[in-house]
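For this view, one protein chain was removed and the others were kept in their places.
For chain A:
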């Protein structure tokens, strides 16, 4: 704006006024001439006087209001929204098309018959509008009918610049199901073991046994009995496995019992093992018998010990036969086997109806005990089998003895001098006897009624087989004679000794010397013989009926005898030829007769049985076991030769006078 305008206008106004009469508006400023001539400078700018000059805007960066540096100076005086469309644009074309179709509907009726190419050309030159019209006119001509307005061109879809359409599809998701299956847990067991040396060893041993068993099964089995045994064996094992058998502790219980006994009888056991009577040194060749254990069993209290024998295999085991020597009163008998390890109770108990008179244990089969009964029967007990009855027993059929069986020793001797050889036939399980000898005593024929001559047999009471010479044996009789017999001659004897005045209770060959034997009798005497000489070498009078005599196993010159007055006498010929070196009362009560004595083959003990059913074990003191003393510088000779020589020396002393006198 020109600020001069106002002045010019003023001047103009002034001129007009001059021309005319000056008309002054009523509110005109009254200015002085000076003020009227004042020049006001007016500048023409492009600024918009209405535009604000101090717009502030909040700056978030500086967090203050800051003035804008430039303000828009545009002033809009007038604006009008138009509705004009560009012809060439899509919208424009659409509109044209719409308009033209409306117009054509009127034109078709007029130009339907005319076919003008020129007109079409003209129309084309004119504009697209007309081109469209002709196009549609032609189409209309082609159509040639009172048609409705031609189909409009399809409206095209609006697409984005990539011409990309997204398509997606989703498959059906099957609903998930959870299915589980749980099996039964396998039973678990905790197992722990240690691999020791012995566990390994045990496993190997088991394997070995299995192998052996399988080998055995391969062998053909012909014997039916074995099969039966096997069946029985199977049955027994099945039974055992069923029950929680406490009987398996029996072995342990046995050991335990022995230990308990050992504790109780501790001092005795110590004595047995270690005690040597030191006072023997001062006793000047006399010895003593130290009582150790006493074996008794309540059921045998009324029975007398009729036989004792040591087991050849187990040196602490001995068998005792019980019966009665009172021939008016005969009762039942018992066979007990004791061990020194258990003094309170016997190991094996067998009872029998008839009193036992004698017993012997087989040398090779130490589990077989042969027993002779008062009623003439003979039985064999098998210790391995648990039954309390004998495994084999003779009966009237198999030929028993007519009279009490007095001595048993693999062969049996009966009182009427019938020596039977009893053979145990395993397969047939019978006791079969074969006569060995049937002695008839010469010169004792009796006149019986009606003049019959009866030959009475002598009654045998004891016998003994020679240790080395197999066929030779001695038989002692009730009359006091001793017969020397041989197995080869069954009806004749080799020799007879007029030994005693009463029954010969025991005969025994010397274990070392071939020719010497000893005999004892109820006529109070013990006699030692050389079997080639008819008269005895030594005679000892013991003041009482001698029940039994036995040689010691360790010395050829030591023997022991027991008498019915309860004494035991031990003799050692090399020490004292005429007297016993030990005479001792062994049994407690009076009127207790000792019936038998036996030396233990290994230990220095003897066992003595009496007629009250007691068996006492005694230890021999050192004096009784004297071995020949060595001369200085010489070795101590041991062995049977020495023993034989020792006895020979003694006998020679005796023999010469006897030889001179007797023969």
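We adopt the following convention: contacts are C-beta pairs under 8 Å (C-beta built on N, C-alpha and C of every residue); 3 or more make two chains touch, one makes a residue touch a chain; residues count from 1.
In this text, contacts and distances are computed from a predicted model.
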item	value
Among "FGF1 intracellular binding protein", "Dynein light chain roadblock", "Mitochondrial inner membrane protease subunit" or "40S ribosomal protein S24", UniProt-listed name of the chain not shown	"Dynein light chain roadblock"
Option from A:22, A:51, A:211 or A:253 whose C-beta touches the chain left out	A:253
Of A:54, A:169 or A:196, the residue in touch with the unshown chain	A:196
Interface residues of chain A (partner: the chain not displayed)	194, 196-198, 200-202, 244, 246-257, 259-261, 263-264, 266, 344-345, 386
